[in-house]
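Of the protein chains in this complex, all but one are displayed in their positions.
A and B label the chains in the order they appear, each numbered from 1.
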Amino acid sequence: MPPVVRLLAKRLGTSLIVLVGVSMLIFTIARVIPGDPARIALGPNATAEQVEALRERLHLDEALPIQYGYFLRDLSRGDLGISLYTNRPVTADIAQFLPATLELIVVAGLMMILIGLPLGVIAARYRGSWADHAVRIFTLLGVSAPSFVWAVILMLIFAFYLPLFPIAGRIADSYAIASVTGFLTIDTLIAGNLAAFGNAAWHIVLPAFALSLSGIGQAARLTRSNMVETYDKPFIEMARSYGFPERRIARRFAFRPSLIPSLTIIGLDFAAMLGNAFLVEAVFAWPGLSRYGVAVILRKDLNAIVGTVLIISAMFLLVNIIVDLLIAFINPRIRYSQRAS
Amino acid sequence: MKRAAYILVRNPLSLTGVILITLVVFGALFADFIAPFPEHRGAVVDFANFNKPPEWPYLFGTDLVGRDLFSRILYAYRISLLLGAVVLAIAVPVGVTIGLVAGYIGGWTEYVLMRITDVFLSIPPLVLAMSMMGLLEPTLTNGMLAVTAMWWPWYTRLVYNLTRSEKEEGYVLAAEVIGASRTHIIFREILPNCVPSIVTKMTLDLGFVILIASSLSFLGLGVQPPTPDLGSMVADGAKYLPDSWWLTVFPGLAILVAVFGFNLLGDALRDILGVDQ
(Lines give C-alpha, C1' and ligand atoms only; values in the text may rest on other atoms or scores of the structure.)
Protein backbone atom coordinates (compact mmCIF):
# COMPACT_ATOMS: atom_id res chain seq x y z
CA MET A 1 0.00 0.00 0.00
CA PRO A 2 1.54 3.34 -0.99
CA PRO A 3 2.22 5.62 1.99
CA VAL A 4 -0.25 8.25 0.77
CA VAL A 5 -3.09 5.72 0.64
CA ARG A 6 -2.11 4.44 4.07
CA LEU A 7 -2.10 8.00 5.36
CA LEU A 8 -5.51 8.63 3.87
CA ALA A 9 -6.95 5.44 5.36
CA LYS A 10 -5.52 6.26 8.77
CA ARG A 11 -6.86 9.80 8.70
CA LEU A 12 -10.30 8.69 7.56
CA GLY A 13 -10.41 6.13 10.36
CA THR A 14 -9.43 8.63 13.05
CA SER A 15 -11.87 11.19 11.68
CA LEU A 16 -14.69 8.68 11.83
CA ILE A 17 -13.93 7.93 15.49
CA VAL A 18 -13.78 11.65 16.24
CA LEU A 19 -17.06 12.22 14.38
CA VAL A 20 -18.79 9.55 16.46
CA GLY A 21 -17.38 11.32 19.53
CA VAL A 22 -18.73 14.65 18.29
CA SER A 23 -22.19 13.16 17.76
CA MET A 24 -22.16 11.65 21.27
CA LEU A 25 -20.99 14.93 22.82
CA ILE A 26 -23.49 17.17 21.08
CA PHE A 27 -26.25 14.59 21.52
CA THR A 28 -25.57 14.43 25.25
CA ILE A 29 -25.45 18.20 25.64
CA ALA A 30 -28.73 18.46 23.75
CA ARG A 31 -30.51 15.90 25.96
CA VAL A 32 -29.28 16.77 29.43
CA ILE A 33 -30.34 20.39 29.32
CA PRO A 34 -32.93 21.60 31.80
CA GLY A 35 -36.49 21.93 30.54
CA ASP A 36 -38.61 19.83 28.21
CA PRO A 37 -37.49 20.27 24.61
CA ALA A 38 -40.88 19.16 23.35
CA ARG A 39 -42.65 21.79 25.40
CA ILE A 40 -40.21 24.48 24.32
CA ALA A 41 -40.58 23.51 20.69
CA LEU A 42 -44.36 23.52 20.73
CA GLY A 43 -44.77 26.66 22.77
CA PRO A 44 -46.87 27.35 25.85
CA ASN A 45 -50.17 26.98 24.01
CA ALA A 46 -49.76 23.34 23.05
CA THR A 47 -51.85 20.75 24.83
CA ALA A 48 -50.36 18.10 27.07
CA GLU A 49 -51.31 15.47 24.47
CA GLN A 50 -49.41 17.29 21.74
CA VAL A 51 -46.34 17.54 23.94
CA GLU A 52 -46.60 13.87 24.85
CA ALA A 53 -46.92 12.92 21.18
CA LEU A 54 -43.80 14.86 20.33
CA ARG A 55 -41.90 13.31 23.24
CA GLU A 56 -42.94 9.95 21.87
CA ARG A 57 -41.78 10.85 18.36
CA LEU A 58 -38.41 12.09 19.59
CA HIS A 59 -38.03 9.07 21.92
CA LEU A 60 -37.45 11.52 24.76
CA ASP A 61 -38.82 9.10 27.36
CA GLU A 62 -36.22 6.44 26.57
CA ALA A 63 -32.83 6.14 28.26
CA LEU A 64 -30.10 8.28 26.72
CA PRO A 65 -28.11 5.42 25.12
CA ILE A 66 -31.29 4.09 23.50
CA GLN A 67 -32.12 7.55 22.16
CA TYR A 68 -28.60 7.67 20.75
CA GLY A 69 -29.17 4.27 19.18
CA TYR A 70 -32.26 5.56 17.37
CA PHE A 71 -30.26 8.56 16.28
CA LEU A 72 -27.49 6.40 14.83
CA ARG A 73 -30.00 4.16 13.08
CA ASP A 74 -31.61 7.17 11.40
CA LEU A 75 -28.24 8.69 10.63
CA SER A 76 -27.12 5.57 8.80
CA ARG A 77 -30.10 6.14 6.47
CA GLY A 78 -29.01 9.75 5.97
CA ASP A 79 -31.85 10.95 8.15
CA LEU A 80 -31.17 13.64 10.73
CA GLY A 81 -34.79 13.94 11.80
CA ILE A 82 -37.35 16.68 11.38
CA SER A 83 -36.58 20.26 12.37
CA LEU A 84 -39.11 21.43 14.95
CA TYR A 85 -38.61 24.96 13.70
CA THR A 86 -39.22 24.54 9.97
CA ASN A 87 -41.07 21.21 10.12
CA ARG A 88 -38.88 19.95 7.32
CA PRO A 89 -36.15 17.30 7.34
CA VAL A 90 -32.99 18.76 8.85
CA THR A 91 -31.03 17.45 5.86
CA ALA A 92 -33.26 19.44 3.51
CA ASP A 93 -32.79 22.61 5.58
CA ILE A 94 -29.03 22.20 5.66
CA ALA A 95 -28.90 21.41 1.96
CA GLN A 96 -30.75 24.66 1.31
CA PHE A 97 -28.64 26.96 3.49
CA LEU A 98 -25.22 25.34 3.45
CA PRO A 99 -24.11 26.18 -0.12
CA ALA A 100 -24.27 29.93 0.46
CA THR A 101 -22.16 29.56 3.61
CA LEU A 102 -19.71 27.24 1.88
CA GLU A 103 -19.33 29.62 -1.04
CA LEU A 104 -18.53 32.42 1.37
CA ILE A 105 -15.98 30.28 3.20
CA VAL A 106 -14.32 29.03 0.03
CA VAL A 107 -13.88 32.56 -1.29
CA ALA A 108 -12.63 33.74 2.10
CA GLY A 109 -10.25 30.78 2.22
CA LEU A 110 -8.87 31.67 -1.21
CA MET A 111 -8.37 35.26 -0.04
CA MET A 112 -6.60 33.98 3.06
CA ILE A 113 -4.18 31.94 0.97
CA LEU A 114 -3.69 34.41 -1.88
CA ILE A 115 -3.18 37.41 0.42
CA GLY A 116 -1.86 35.88 3.64
CA LEU A 117 0.94 33.75 2.21
CA PRO A 118 2.47 36.45 -0.03
CA LEU A 119 2.32 38.94 2.86
CA GLY A 120 4.23 36.48 5.04
CA VAL A 121 6.80 35.89 2.31
CA ILE A 122 7.33 39.63 1.81
CA ALA A 123 7.67 40.24 5.55
CA ALA A 124 10.24 37.48 5.89
CA ARG A 125 12.24 38.49 2.83
CA TYR A 126 12.44 42.11 3.94
CA ARG A 127 12.74 41.25 7.63
CA GLY A 128 13.17 44.33 9.81
CA SER A 129 12.18 46.74 7.05
CA TRP A 130 9.15 49.03 7.03
CA ALA A 131 7.30 46.45 4.91
CA ASP A 132 7.83 43.87 7.64
CA HIS A 133 6.48 46.20 10.31
CA ALA A 134 3.51 47.21 8.17
CA VAL A 135 2.62 43.57 7.57
CA ARG A 136 2.97 42.85 11.28
CA ILE A 137 0.59 45.63 12.29
CA PHE A 138 -1.89 44.73 9.57
CA THR A 139 -1.91 41.05 10.49
CA LEU A 140 -2.15 41.77 14.21
CA LEU A 141 -5.13 44.01 13.61
CA GLY A 142 -6.65 41.27 11.46
CA VAL A 143 -6.63 38.74 14.29
CA SER A 144 -7.52 41.32 16.95
CA ALA A 145 -11.15 41.93 16.11
CA PRO A 146 -13.97 39.46 15.64
CA SER A 147 -15.11 39.19 12.06
CA PHE A 148 -18.40 40.95 12.81
CA VAL A 149 -16.48 44.09 13.81
CA TRP A 150 -14.55 43.98 10.54
CA ALA A 151 -17.80 43.32 8.72
CA VAL A 152 -19.40 46.40 10.26
CA ILE A 153 -16.36 48.61 9.62
CA LEU A 154 -15.91 47.41 6.02
CA MET A 155 -19.61 47.87 5.37
CA LEU A 156 -19.55 51.37 6.81
CA ILE A 157 -16.56 52.42 4.70
CA PHE A 158 -16.99 50.54 1.44
CA ALA A 159 -20.74 50.26 1.18
CA PHE A 160 -22.05 53.40 2.86
CA TYR A 161 -19.42 56.15 2.67
CA LEU A 162 -17.78 54.93 -0.52
CA PRO A 163 -20.61 53.04 -2.19
CA LEU A 164 -18.29 50.65 -4.02
CA PHE A 165 -19.95 47.44 -2.89
CA PRO A 166 -23.51 46.35 -2.16
CA ILE A 167 -24.70 46.56 1.45
CA ALA A 168 -26.27 43.16 1.79
CA GLY A 169 -27.44 40.02 0.08
CA ARG A 170 -25.96 37.54 -2.33
CA ILE A 171 -27.12 38.76 -5.72
CA ALA A 172 -29.53 41.38 -7.03
CA ASP A 173 -33.14 40.18 -7.04
CA SER A 174 -33.49 40.82 -10.74
CA TYR A 175 -31.38 37.78 -11.60
CA ALA A 176 -33.07 34.39 -11.57
CA ILE A 177 -30.44 31.68 -11.64
CA ALA A 178 -31.16 27.96 -11.65
CA SER A 179 -29.40 26.28 -8.75
CA VAL A 180 -26.99 23.56 -9.83
CA THR A 181 -24.14 23.63 -7.35
CA GLY A 182 -25.69 26.14 -4.98
CA PHE A 183 -22.61 28.33 -5.49
CA LEU A 184 -24.00 31.40 -7.22
CA THR A 185 -20.64 32.35 -8.71
CA ILE A 186 -20.54 28.93 -10.38
CA ASP A 187 -24.24 28.61 -11.21
CA THR A 188 -24.25 31.97 -12.98
CA LEU A 189 -21.35 30.79 -15.12
CA ILE A 190 -23.13 27.54 -15.88
CA ALA A 191 -26.14 29.59 -16.91
CA GLY A 192 -23.79 31.62 -19.10
CA ASN A 193 -25.02 34.81 -17.52
CA LEU A 194 -21.90 36.93 -17.15
CA ALA A 195 -23.77 39.95 -15.79
CA ALA A 196 -25.23 37.80 -13.03
CA PHE A 197 -21.81 36.33 -12.31
CA GLY A 198 -20.37 39.81 -11.98
CA ASN A 199 -23.17 40.78 -9.66
CA ALA A 200 -22.73 37.69 -7.47
CA ALA A 201 -18.96 38.17 -7.34
CA TRP A 202 -19.47 41.83 -6.48
CA HIS A 203 -21.73 40.84 -3.59
CA ILE A 204 -19.33 38.33 -2.12
CA VAL A 205 -16.22 40.53 -1.94
CA LEU A 206 -16.90 42.42 1.30
CA PRO A 207 -18.32 39.58 3.41
CA ALA A 208 -15.61 37.19 2.28
CA PHE A 209 -12.89 39.74 3.01
CA ALA A 210 -14.32 40.44 6.48
CA LEU A 211 -14.39 36.72 7.12
CA SER A 212 -10.86 36.16 5.85
CA LEU A 213 -9.10 38.96 7.75
CA SER A 214 -8.22 36.94 10.82
CA GLY A 215 -7.16 34.00 8.66
CA ILE A 216 -4.99 36.31 6.54
CA GLY A 217 -3.35 37.52 9.74
CA GLN A 218 -2.70 34.02 11.04
CA ALA A 219 -1.43 32.73 7.71
CA ALA A 220 0.87 35.71 7.16
CA ARG A 221 2.32 35.67 10.67
CA LEU A 222 3.00 31.96 10.59
CA THR A 223 4.43 32.02 7.09
CA ARG A 224 6.73 34.83 8.09
CA SER A 225 8.09 33.04 11.13
CA ASN A 226 8.51 29.78 9.20
CA MET A 227 10.27 31.56 6.37
CA VAL A 228 12.58 33.34 8.81
CA GLU A 229 13.43 29.97 10.32
CA THR A 230 13.96 28.41 6.91
CA TYR A 231 16.23 31.28 5.86
CA ASP A 232 18.65 30.17 8.59
CA LYS A 233 18.83 26.64 7.23
CA PRO A 234 22.04 25.43 5.58
CA PHE A 235 20.35 24.73 2.27
CA ILE A 236 19.49 28.41 1.92
CA GLU A 237 23.07 29.38 2.63
CA MET A 238 24.13 26.86 0.06
CA ALA A 239 21.70 28.37 -2.47
CA ARG A 240 23.15 31.81 -1.73
CA SER A 241 26.74 30.67 -1.97
CA TYR A 242 25.94 29.26 -5.40
CA GLY A 243 24.54 32.63 -6.37
CA PHE A 244 20.98 31.53 -7.07
CA PRO A 245 18.88 34.67 -7.61
CA GLU A 246 17.39 35.99 -4.37
CA ARG A 247 13.85 36.03 -5.81
CA ARG A 248 14.20 32.42 -6.78
CA ILE A 249 15.52 31.54 -3.33
CA ALA A 250 12.50 33.19 -1.71
CA ARG A 251 9.91 31.72 -4.05
CA ARG A 252 11.30 28.29 -4.61
CA PHE A 253 13.82 27.29 -2.00
CA ALA A 254 12.53 28.95 1.15
CA PHE A 255 8.79 29.12 0.49
CA ARG A 256 7.97 25.52 -0.11
CA PRO A 257 9.56 24.07 3.03
CA SER A 258 7.96 26.90 5.03
CA LEU A 259 4.55 26.18 3.61
CA ILE A 260 4.27 22.84 5.36
CA PRO A 261 3.60 24.13 8.90
CA SER A 262 1.52 27.02 7.54
CA LEU A 263 -0.85 24.59 5.89
CA THR A 264 -1.79 23.00 9.21
CA ILE A 265 -2.81 26.37 10.58
CA ILE A 266 -4.69 27.20 7.40
CA GLY A 267 -6.72 24.05 8.04
CA LEU A 268 -7.55 25.26 11.55
CA ASP A 269 -8.45 28.70 10.22
CA PHE A 270 -10.93 27.09 7.88
CA ALA A 271 -12.54 25.59 10.95
CA ALA A 272 -12.72 28.96 12.65
CA MET A 273 -14.33 30.35 9.49
CA LEU A 274 -17.08 27.74 9.71
CA GLY A 275 -18.03 29.40 12.99
CA ASN A 276 -17.22 32.99 12.11
CA ALA A 277 -19.32 32.76 8.97
CA PHE A 278 -22.30 32.99 11.34
CA LEU A 279 -21.17 36.46 12.43
CA VAL A 280 -20.43 37.82 8.97
CA GLU A 281 -23.64 36.43 7.52
CA ALA A 282 -25.61 38.20 10.23
CA VAL A 283 -24.08 41.57 9.31
CA PHE A 284 -24.43 41.25 5.54
CA ALA A 285 -27.81 39.46 5.59
CA TRP A 286 -26.14 36.61 3.74
CA PRO A 287 -28.73 33.87 3.23
CA GLY A 288 -26.58 31.07 4.64
CA LEU A 289 -26.63 28.72 7.58
CA SER A 290 -26.28 31.52 10.12
CA ARG A 291 -29.85 32.68 10.52
CA TYR A 292 -31.06 29.10 10.50
CA GLY A 293 -28.41 28.05 13.02
CA VAL A 294 -29.11 30.86 15.46
CA ALA A 295 -32.86 30.38 15.10
CA VAL A 296 -32.73 26.66 15.83
CA ILE A 297 -30.37 27.21 18.75
CA LEU A 298 -32.63 29.83 20.30
CA ARG A 299 -35.63 27.50 19.85
CA LYS A 300 -33.77 24.50 21.26
CA ASP A 301 -34.56 22.61 18.08
CA LEU A 302 -32.69 19.44 19.07
CA ASN A 303 -32.56 17.63 15.74
CA ALA A 304 -31.53 20.72 13.86
CA ILE A 305 -28.79 21.62 16.36
CA VAL A 306 -27.32 18.14 16.39
CA GLY A 307 -27.53 17.93 12.61
CA THR A 308 -25.96 21.31 12.00
CA VAL A 309 -23.09 20.74 14.41
CA LEU A 310 -22.46 17.30 12.97
CA ILE A 311 -22.33 18.56 9.40
CA ILE A 312 -20.03 21.43 10.33
CA SER A 313 -17.69 19.09 12.20
CA ALA A 314 -17.67 16.66 9.31
CA MET A 315 -16.66 19.49 7.00
CA PHE A 316 -13.94 20.51 9.40
CA LEU A 317 -12.55 16.98 9.49
CA LEU A 318 -12.76 16.81 5.71
CA VAL A 319 -10.78 20.03 5.35
CA ASN A 320 -8.17 18.63 7.70
CA ILE A 321 -7.83 15.45 5.68
CA ILE A 322 -7.40 17.53 2.54
CA VAL A 323 -4.74 19.60 4.30
CA ASP A 324 -2.93 16.45 5.43
CA LEU A 325 -2.93 15.14 1.89
CA LEU A 326 -1.65 18.48 0.59
CA ILE A 327 1.14 18.40 3.13
CA ALA A 328 2.01 14.87 2.09
CA PHE A 329 2.06 16.07 -1.48
CA ILE A 330 4.41 18.96 -0.71
CA ASN A 331 6.55 17.18 1.85
CA PRO A 332 8.27 14.20 0.26
CA ARG A 333 9.44 13.06 3.67
CA ILE A 334 5.88 12.02 4.47
CA ARG A 335 5.21 10.66 1.03
CA TYR A 336 8.19 8.36 1.20
CA SER A 337 8.45 7.37 4.81
CA GLN A 338 6.35 4.92 6.76
CA ARG A 339 5.81 7.26 9.66
CA ALA A 340 3.23 9.93 9.01
CA SER A 341 3.51 12.31 11.89
CA MET B 1 14.22 41.91 34.58
CA LYS B 2 16.62 44.24 32.82
CA ARG B 3 16.34 42.18 29.65
CA ALA B 4 12.55 42.28 29.90
CA ALA B 5 12.57 46.03 30.28
CA TYR B 6 14.97 46.32 27.36
CA ILE B 7 12.75 44.23 25.07
CA LEU B 8 9.70 46.27 26.06
CA VAL B 9 11.36 49.61 25.46
CA ARG B 10 13.17 48.61 22.27
CA ASN B 11 9.98 47.47 20.57
CA PRO B 12 7.42 50.27 20.32
CA LEU B 13 4.67 47.75 19.61
CA SER B 14 5.31 45.90 22.87
CA LEU B 15 5.22 49.17 24.74
CA THR B 16 1.94 50.03 23.01
CA GLY B 17 0.55 46.71 24.23
CA VAL B 18 1.54 47.44 27.82
CA ILE B 19 -0.05 50.87 27.65
CA LEU B 20 -3.28 49.66 26.03
CA ILE B 21 -3.78 46.86 28.53
CA THR B 22 -2.95 49.11 31.47
CA LEU B 23 -5.60 51.55 30.25
CA VAL B 24 -8.19 48.83 29.68
CA VAL B 25 -7.63 47.14 33.03
CA PHE B 26 -7.47 50.47 34.85
CA GLY B 27 -10.67 51.64 33.18
CA ALA B 28 -12.46 48.40 34.05
CA LEU B 29 -11.30 48.35 37.69
CA PHE B 30 -12.06 51.98 38.41
CA ALA B 31 -15.10 52.34 36.19
CA ASP B 32 -17.07 53.59 39.17
CA PHE B 33 -14.80 56.61 39.40
CA ILE B 34 -13.93 57.16 35.75
CA ALA B 35 -17.27 56.66 34.06
CA PRO B 36 -19.11 59.97 33.74
CA PHE B 37 -22.44 58.17 34.15
CA PRO B 38 -21.92 55.07 36.34
CA GLU B 39 -25.66 54.51 36.64
CA HIS B 40 -25.84 53.95 32.84
CA ARG B 41 -24.44 50.44 33.30
CA GLY B 42 -27.97 49.25 34.07
CA ALA B 43 -31.48 49.72 32.75
CA VAL B 44 -31.58 53.49 32.81
CA VAL B 45 -33.56 55.58 30.36
CA ASP B 46 -32.84 59.19 29.44
CA PHE B 47 -34.93 59.97 26.37
CA ALA B 48 -33.94 63.60 26.43
CA ASN B 49 -30.44 62.62 25.39
CA PHE B 50 -31.01 59.54 23.21
CA ASN B 51 -29.00 58.68 20.09
CA LYS B 52 -26.59 61.60 20.45
CA PRO B 53 -23.40 61.64 18.35
CA PRO B 54 -20.13 61.99 20.26
CA GLU B 55 -20.16 65.38 22.02
CA TRP B 56 -19.31 66.53 25.51
CA PRO B 57 -20.11 65.07 28.02
CA TYR B 58 -20.92 61.99 25.91
CA LEU B 59 -17.43 61.09 24.66
CA PHE B 60 -18.65 58.23 22.46
CA GLY B 61 -22.25 59.41 22.06
CA THR B 62 -25.36 57.87 23.60
CA ASP B 63 -27.43 54.83 22.72
CA LEU B 64 -31.07 54.62 21.74
CA VAL B 65 -32.32 55.05 25.30
CA GLY B 66 -29.90 57.87 26.09
CA ARG B 67 -27.18 55.95 27.96
CA ASP B 68 -23.56 57.12 27.73
CA LEU B 69 -21.64 54.66 25.54
CA PHE B 70 -18.27 55.45 27.11
CA SER B 71 -19.54 54.53 30.59
CA ARG B 72 -21.13 51.35 29.27
CA ILE B 73 -17.93 50.33 27.47
CA LEU B 74 -15.95 50.65 30.70
CA TYR B 75 -18.40 48.40 32.53
CA ALA B 76 -18.47 46.00 29.60
CA TYR B 77 -14.67 45.74 29.88
CA ARG B 78 -15.09 44.82 33.54
CA ILE B 79 -17.38 41.92 32.66
CA SER B 80 -15.26 40.80 29.72
CA LEU B 81 -12.09 40.72 31.81
CA LEU B 82 -13.87 38.88 34.62
CA LEU B 83 -15.17 36.34 32.13
CA GLY B 84 -11.73 35.92 30.57
CA ALA B 85 -10.08 35.47 33.96
CA VAL B 86 -12.60 32.89 35.16
CA VAL B 87 -12.53 30.93 31.90
CA LEU B 88 -8.74 30.70 31.96
CA ALA B 89 -8.66 29.96 35.69
CA ILE B 90 -10.68 26.82 35.00
CA ALA B 91 -9.66 25.88 31.46
CA VAL B 92 -5.90 26.16 31.97
CA PRO B 93 -5.47 23.82 34.97
CA VAL B 94 -7.84 21.28 33.43
CA GLY B 95 -6.29 21.42 29.97
CA VAL B 96 -2.72 21.45 31.25
CA THR B 97 -3.24 18.47 33.56
CA ILE B 98 -4.84 16.38 30.83
CA GLY B 99 -2.05 17.32 28.42
CA LEU B 100 0.67 16.43 30.93
CA VAL B 101 -0.89 13.09 31.79
CA ALA B 102 -1.60 12.11 28.19
CA GLY B 103 1.85 13.18 27.04
CA TYR B 104 3.82 11.55 29.84
CA ILE B 105 1.94 8.32 30.48
CA GLY B 106 1.18 7.45 26.87
CA GLY B 107 -0.46 4.21 25.76
CA TRP B 108 -4.21 3.87 26.04
CA THR B 109 -4.51 6.79 28.43
CA GLU B 110 -2.95 8.99 25.79
CA TYR B 111 -5.10 7.61 23.00
CA VAL B 112 -8.40 8.06 24.82
CA LEU B 113 -7.59 11.50 26.26
CA MET B 114 -6.29 12.86 22.96
CA ARG B 115 -9.26 11.54 20.96
CA ILE B 116 -11.60 13.23 23.44
CA THR B 117 -9.58 16.40 22.96
CA ASP B 118 -9.85 15.96 19.18
CA VAL B 119 -13.63 15.71 19.50
CA PHE B 120 -13.75 19.13 21.17
CA LEU B 121 -11.24 20.58 18.73
CA SER B 122 -13.15 19.39 15.69
CA ILE B 123 -16.25 21.39 16.50
CA PRO B 124 -15.50 24.95 15.40
CA PRO B 125 -15.01 26.87 18.68
CA LEU B 126 -17.80 29.34 18.13
CA VAL B 127 -20.26 26.65 17.06
CA LEU B 128 -19.67 24.59 20.20
CA ALA B 129 -20.05 27.58 22.48
CA MET B 130 -23.15 28.71 20.56
CA SER B 131 -24.84 25.35 20.88
CA MET B 132 -24.11 25.15 24.59
CA MET B 133 -25.28 28.69 25.20
CA GLY B 134 -28.45 28.13 23.25
CA LEU B 135 -29.30 24.94 25.06
CA LEU B 136 -28.51 26.37 28.48
CA GLU B 137 -29.90 29.71 29.59
CA PRO B 138 -27.85 32.66 28.33
CA THR B 139 -26.40 33.95 31.60
CA LEU B 140 -22.93 35.09 32.52
CA THR B 141 -22.19 31.86 34.41
CA ASN B 142 -23.31 29.70 31.51
CA GLY B 143 -21.31 31.88 29.16
CA MET B 144 -18.21 31.15 31.22
CA LEU B 145 -19.08 27.47 31.20
CA ALA B 146 -19.59 27.36 27.43
CA VAL B 147 -16.36 29.20 26.65
CA THR B 148 -14.42 27.09 29.16
CA ALA B 149 -15.73 23.93 27.52
CA MET B 150 -14.28 25.00 24.19
CA TRP B 151 -11.05 26.40 25.60
CA TRP B 152 -9.34 23.66 27.63
CA PRO B 153 -8.53 21.38 24.65
CA TRP B 154 -6.15 24.02 23.23
CA TYR B 155 -4.05 23.84 26.39
CA THR B 156 -4.18 20.08 26.31
CA ARG B 157 -2.88 20.09 22.75
CA LEU B 158 -0.12 22.61 23.59
CA VAL B 159 1.08 20.92 26.78
CA TYR B 160 0.77 17.46 25.24
CA ASN B 161 3.18 18.39 22.46
CA LEU B 162 5.57 20.05 24.90
CA THR B 163 5.47 17.08 27.26
CA ARG B 164 6.21 14.65 24.47
CA SER B 165 9.39 16.50 23.58
CA GLU B 166 10.42 17.28 27.19
CA LYS B 167 9.96 13.62 28.04
CA GLU B 168 13.02 12.78 25.96
CA GLU B 169 15.18 15.40 27.65
CA GLY B 170 18.04 14.40 29.86
CA TYR B 171 16.64 15.88 33.04
CA VAL B 172 13.50 13.76 32.84
CA LEU B 173 15.48 10.60 32.17
CA ALA B 174 17.72 11.50 35.09
CA ALA B 175 14.71 11.87 37.38
CA GLU B 176 13.37 8.51 36.16
CA VAL B 177 16.72 6.85 36.78
CA ILE B 178 16.81 7.97 40.40
CA GLY B 179 13.29 6.65 40.83
CA ALA B 180 11.20 9.80 41.16
CA SER B 181 7.44 9.26 41.24
CA ARG B 182 5.27 9.98 38.20
CA THR B 183 3.54 12.83 39.98
CA HIS B 184 6.88 14.35 40.85
CA ILE B 185 8.16 14.08 37.29
CA ILE B 186 4.98 15.42 35.74
CA PHE B 187 4.41 18.37 38.05
CA ARG B 188 7.86 19.14 39.38
CA GLU B 189 10.06 18.35 36.39
CA ILE B 190 8.03 18.74 33.20
CA LEU B 191 5.43 21.33 34.16
CA PRO B 192 7.90 24.11 35.11
CA ASN B 193 9.42 23.80 31.65
CA CYS B 194 6.03 24.31 30.03
CA VAL B 195 5.21 27.41 32.07
CA PRO B 196 6.65 30.03 29.67
CA SER B 197 4.57 28.68 26.78
CA ILE B 198 1.46 28.47 28.94
CA VAL B 199 1.84 32.01 30.28
CA THR B 200 2.37 33.39 26.79
CA LYS B 201 -0.69 31.60 25.49
CA MET B 202 -2.77 32.77 28.46
CA THR B 203 -1.93 36.39 27.73
CA LEU B 204 -2.91 36.02 24.09
CA ASP B 205 -6.01 34.10 25.10
CA LEU B 206 -7.32 36.73 27.49
CA GLY B 207 -7.83 38.76 24.33
CA PHE B 208 -9.33 35.89 22.38
CA VAL B 209 -11.77 34.96 25.17
CA ILE B 210 -13.05 38.53 25.04
CA LEU B 211 -13.32 38.16 21.28
CA ILE B 212 -15.29 34.91 21.43
CA ALA B 213 -17.53 36.10 24.27
CA SER B 214 -18.39 39.23 22.29
CA SER B 215 -19.13 37.06 19.25
CA LEU B 216 -21.58 35.01 21.31
CA SER B 217 -23.38 38.04 22.60
CA PHE B 218 -23.35 39.56 19.10
CA LEU B 219 -25.51 36.62 18.05
CA GLY B 220 -27.77 37.13 21.06
CA LEU B 221 -26.34 34.06 22.78
CA GLY B 222 -24.34 35.83 25.45
CA VAL B 223 -24.83 38.03 28.44
CA GLN B 224 -28.36 39.45 28.38
CA PRO B 225 -29.44 43.10 28.68
CA PRO B 226 -29.27 45.33 30.56
CA THR B 227 -25.76 44.10 31.43
CA PRO B 228 -23.43 46.11 29.20
CA ASP B 229 -21.67 43.92 26.64
CA LEU B 230 -19.52 44.96 23.70
CA GLY B 231 -20.86 42.29 21.34
CA SER B 232 -24.54 43.02 21.91
CA MET B 233 -23.84 46.78 21.67
CA VAL B 234 -22.45 46.23 18.16
CA ALA B 235 -25.39 44.00 17.25
CA ASP B 236 -27.96 46.53 18.48
CA GLY B 237 -26.22 49.39 16.72
CA ALA B 238 -25.74 47.57 13.39
CA LYS B 239 -29.41 48.14 12.56
CA TYR B 240 -28.84 51.91 12.64
CA LEU B 241 -25.92 52.09 10.23
CA PRO B 242 -24.70 54.33 8.77
CA ASP B 243 -26.47 57.23 10.51
CA SER B 244 -25.82 56.27 14.15
CA TRP B 245 -22.35 54.96 13.36
CA TRP B 246 -21.04 55.54 16.90
CA LEU B 247 -23.35 52.84 18.25
CA THR B 248 -21.30 50.17 16.47
CA VAL B 249 -17.94 51.77 15.81
CA PHE B 250 -16.97 52.54 19.41
CA PRO B 251 -17.90 49.18 20.96
CA GLY B 252 -16.26 47.49 17.96
CA LEU B 253 -13.08 49.49 18.43
CA ALA B 254 -13.22 48.74 22.16
CA ILE B 255 -13.01 45.01 21.39
CA LEU B 256 -10.23 45.67 18.89
CA VAL B 257 -8.20 47.72 21.38
CA ALA B 258 -8.40 45.10 24.14
CA VAL B 259 -7.62 42.11 21.92
CA PHE B 260 -4.89 44.00 20.06
CA GLY B 261 -3.33 45.00 23.38
CA PHE B 262 -3.30 41.44 24.69
CA ASN B 263 -1.83 40.26 21.39
CA LEU B 264 1.02 42.76 21.57
CA LEU B 265 1.60 41.87 25.21
CA GLY B 266 1.61 38.16 24.37
CA ASP B 267 4.14 38.71 21.59
CA ALA B 268 6.34 40.71 23.96
CA LEU B 269 6.13 37.94 26.58
CA ARG B 270 7.05 35.41 23.92
CA ASP B 271 10.21 37.40 23.20
CA ILE B 272 11.03 37.86 26.87
CA LEU B 273 10.42 34.23 27.84
CA GLY B 274 11.95 32.91 24.64
CA VAL B 275 8.98 30.79 23.61
CA ASP B 276 8.80 29.28 20.12
CA GLN B 277 5.63 29.81 18.18
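Please note the rule applied: a residue touches a chain if its C-beta (ideal position, glycine included) is under 8 Å from a C-beta of that chain, and two chains touch if they have at least 3 such contacts.
Going forward, contacts and distances are computed from a predicted model.
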Quiz item: UniProt name of the unshown chain, from "ABC transmembrane type-2 domain-containing protein", "ATP-binding cassette domain-containing protein", "Aspartate carbamoyltransferase" or "NAD-reducing hydrogenase subunit HoxF"?
Solution: "ATP-binding cassette domain-containing protein"
Practice problem: Please identify which of the visible chains the hidden chain touches across the whole complex. | Solution: A
Quiz prompt | Among A:H59, A:H133, A:K233 or A:R291, residue touching the chain not depicted | solution = A:K233
Self-check item: Contacts of chain A with the absent chain, listed as residue ranges
Solution: 233-235, 237-244, 253, 256-257, 330-333, 336
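Following the convention adopted for this analysis, only the chains that are shown with their structure count from here on.
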Practice problem: Provide the C-alpha centroid distance between chain A and chain B, rounded to the nearest whole angstrom. | Solution: 22
Quiz item: Touching chain B in the complex: which residues of chain A?
Solution: 14, 17-19, 21-22, 25-26, 29-30, 33-34, 136-137, 140-141, 143-146, 148-149, 152-153, 155-156, 160-161, 222, 225, 271-276, 278-279, 282-283, 293-294, 297-298, 300, 305, 308-309, 312-313, 316-317, 320
Practice problem: Using the touch rule from the top, collect the residues of chain B that touch chain A in their complex. | Solution: 13, 115-116, 118-120, 122-128, 130-137, 207, 211-212, 214-215, 218-221, 231, 234-235, 238, 241-242, 245, 248-249, 252-253, 255-256, 259-260, 263-264, 267, 277
